[in-house]
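Left out: one protein chain. Kept in place: all the others.
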Amino acid sequence: MPLTLEAKNKSPRRSVRSGRKGLTGFLFLLPFLVLFVVVFLIPIIVSIRSALFAQVASGGGLYGGGELVDQFVGLDNLVAAATNGAFWKGMGRVALFGLVQIPLMIGSGLFLALLLDSFIVRRVAFFRLAFFLPYAVPGVIAAMMWAYLYTPQLSPFLEYLPDGTNFMAPNVIILSMANMTTWTFTGYNMLIFLAALQAIPRELYEAAAMDGATGFQVATRIKIPLMRGAALLAILLSIIGTVQLFNEPVIMQSVNQWMGNDYTPMMLAYNSLMGQVTPSGSGPASAISLLMAIIAGALAAIYAFAQRQKGE
Amino acid sequence: MGRFAQSKMAMACAVFGSGALLLTGCGAGDGSDGDAVTIDYLHRLPDGEGMTPVADIVAKWNADHPDIQVEATKFDGDASELALKLETDVNAGTGPCLAQVGYGEVPDLYVKGLLQDVRSEADRYKDNYSAGAYSLMNVGNTVVGLPQDTGPLVYYYNETAFEQLGVEVPTTMDELSEIAATAAAQEQYAAAFTPDEAQYWLSGQAAAAGDNWFTPNGEEWIVDTGGAGTQVVASFWQELIDDDEVLVQDRWGDGFTQALTDGSLIGHVGAAWEAGFLLDPLDGTDAEGQWRVAQLPAFGETGMTGPDGGSGVAVMKDCEYTEEAMAFNDWFNTQVDDLATQGLVVAATGAPETPEKMTRQFGGQDVFEEMNIANAALSPDFVYVPGFASLSAMNSTAAEAGDGSVPVSDIFDTARSTSVEALDNLGIAVADS
Partner (left out) sequence: MTLSATTTTKKPRPRRGKAGPGFPPPSIGPSPIARTLGVLVLVGACLYFLLPVFWLVVASTKNNADLASTFGLWFADFNLDQNYDSLMRWTQGLFWRWVANSVLYSGVAGVLGTLLAVMAGYGIAKFEFPGKKVFVGAIMGGLLLPVALLTVPLYIEFDALGLTNTMWAIIIPSAASPFGVFLGIVFAKTAVPTEIIEAARIDGASEARIFFTIVLRLLGPAMVTIFLFIFVATWNNFLLPLLMVSSPELKPVTLGLYGMMSYFSPDKGAVMLGALLGIVPLVVLFFTLQRYWRSGLAAGAVKG
């Protein structure tokens, strides 16, 4: 359907109006843009700037003269972050995490959305809420919950699982965290897909029905292709979220100290800011998060590019 | 379309205009009520159930001191988040006058230029506090505030369980080792090894054993975490871990609470401030009232205990009215009975009355009298260094030591390497050792 519309639009009138229309588009964007500058752009610029500075004692002596000064160090902080073994180890962990978790979560989110949209059940609202509810549980509560559900002495699930199962064992803990993220965000992604499904005109289904298509064919031939944009967005967001993985490892680390303060790159950045990891301060912390942003951006761009190639 | 754009603009103005309105509103609020001085005080005391809220204590002061009005604000985050907020606020010139800071963070905040030297005022109030606690608010020759509560290490034990085992309260670590062996034979633990507390808990034990990890030497620090006392501490826990005679659990994990409630944990080397809540899970169970507190069993001949946490109230950089602020600071921190309801072991001398709840949980024992003895025995020499917060790296090594994958002494190697690195990164000199 969009194709035919595009064709119709190529009327001469369009170019005459394009100047004015261009301004209109920008005006629609403008209010958000103002907010974006205040809430994101200025802090980002401050962040990038502080990545170029280190916080060192001004005077000598045992207590550095009682003052820290910002010393311009150029790219030193970035180089230090990029050559920090802990950073790359953490990156390796989140990469492993993402490879397992993202396909699982996006796949289940998509599948559940299709099920709810396929007229199997009437109480759609109930299921939609049930799946989304985990996202509404505040992090501080989820921390208590998972610490309890995973602690070997307390977990109510262990008696139903094979002997020797330990959710917190070093080689299992990434899967345990993947489960936490999947639990929290599957419903979130499902809502994105549901909204995308709502945008598909029902007439398409009627047409398909006239052609004798089954529900399965409607799902695979019509719905999934039309959800491509939404799926791409959900996956990009998940990639970024995975590079910034923080809540889950922090929860697990609070009851598994062996994980350390630098289990993921984001933990390294946050704990540098909080003075729990040396070198500390806003300089090193900003440099680490900049490096994370570059990696996340590159991954997202590669994925989006690959999708576009595949699409053409 | 023009109309559309205009009204969009108007909407944006409305949003930011209300901000501007608030800006002027805020600006007018401060310091214009005649001669009264306003002192902002930022704290993170719990203000919980059954406690005398900080606001109520402060209200008493405000009623008696119309010219020095104190505004107390509770901060909901943890200590490191508070430190971050203080750093941000002071750098922006909007910091509070007084703030609660942990002893371990004091040198760090001082190096960051967030604290004031108030030695002349502080000296006036010095005698109101235990010497060990007072020294923790010193940074070299500078005094930055007054101590509030202390965390000398003490020993908690279940008296009934000890009687059943036929053992006495340990006075030395060797005795504690023997008791741990006896208890282990009955599948009980006379001590817990708590990796998530390793940083302050183990450094406090090293202090109790007579060591001093950080010694000033002219303009540079000598870092030594391998002294005789520290070795005693390491071998004590190493033996218990090797022989499976200690509960290895994070202090704040559910496993610790479970061991407490199911009766397998019958003794615990912990900080004095734990008395305020350690036994809460036992309320209403058979074990209620069975526990007691005793002095830390001696590591060697020192007769000392070491600091495990606690905090003071420091005067921040921007505080204009230091004299008034310190007058309040001293008054507040000597309200020992009120502060005791917050679960604090106060740093001020003079034991407060033990709250009813503690008396009940400790079988009628005068807990605060015991804590007062511990307070007085606090090692006066142990100092923290700038960057001490990064020694939380000890915790992950401690977790590995707890499951036997590395020796306990590795924890102290981590302490050394981390603190040297932290000082280096701050540009502070460390002596080669």
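Letters are used for the chains, namely A and B, taken in the order the chains are written, and counting of residues starts over at 1 for each.
Going forward, contacts are C-beta pairs under 8 Å (C-beta built on N, C-alpha and C of every residue); 3 or more make two chains touch, one makes a residue touch a chain.
A quick note: this is a predicted structure, and the numbers were derived from the prediction, not measured.
Within the complete assembly, A:G229 is the residue of A:G74, A:G92, A:P170 or A:G229 that touches the hidden chain.
Although one chain is not drawn, the whole complex shows that of A:V69, A:A82, A:L154 or A:I224 it is A:L154 that touches it.
In the full complex, chain B touches the omitted chain through residues 1, 3-4, 7-8, 10-11, 15, 18-20, 22-24, 26-27, 42, 44, 46-50, 53, 73-78, 81, 84-85, 88-89, 92, 94, 252, 254, 257-258, 260-262, 273-274, 276-278, 280-285. In the full complex, the hidden chain is touched by chain A at residues 1-2, 5-6, 8-9, 18, 21-29, 31-33, 35-36, 38-44, 46-47, 50, 108, 111-112, 115-116, 118-122, 124-125, 127-141, 144-146, 148-149, 154-156, 183, 186-188, 191-192, 194-196, 198-203, 205-206, 208-209, 212-216, 218, 226, 229-230, 233, 237, 240, 244, 246, 266, 269-270, 273, 282, 285-286, 289-290, 292-293, 296-297, 300.
One rule holds for everything that comes next: only the chains that are shown with their structure count from here on.
Residues 1, 4-5, 8, 11-12, 80-81, 83-84, 107-108, 110-113, 115, 139-140, 142, 195-196, 198, 216, 219-221, 250, 252-255, 258, 386-387, 389-390, 392-393, 395-396, 398-400, 403, 418, 421-422, 425-429 of chain B are the ones that touch chain A when the two sit in their complex.
Residues 20, 23-24, 27, 30-31, 34, 54-57, 60-64, 66-68, 147-148, 151-154, 254-261, 273-280 of chain A touch chain B in their complex.
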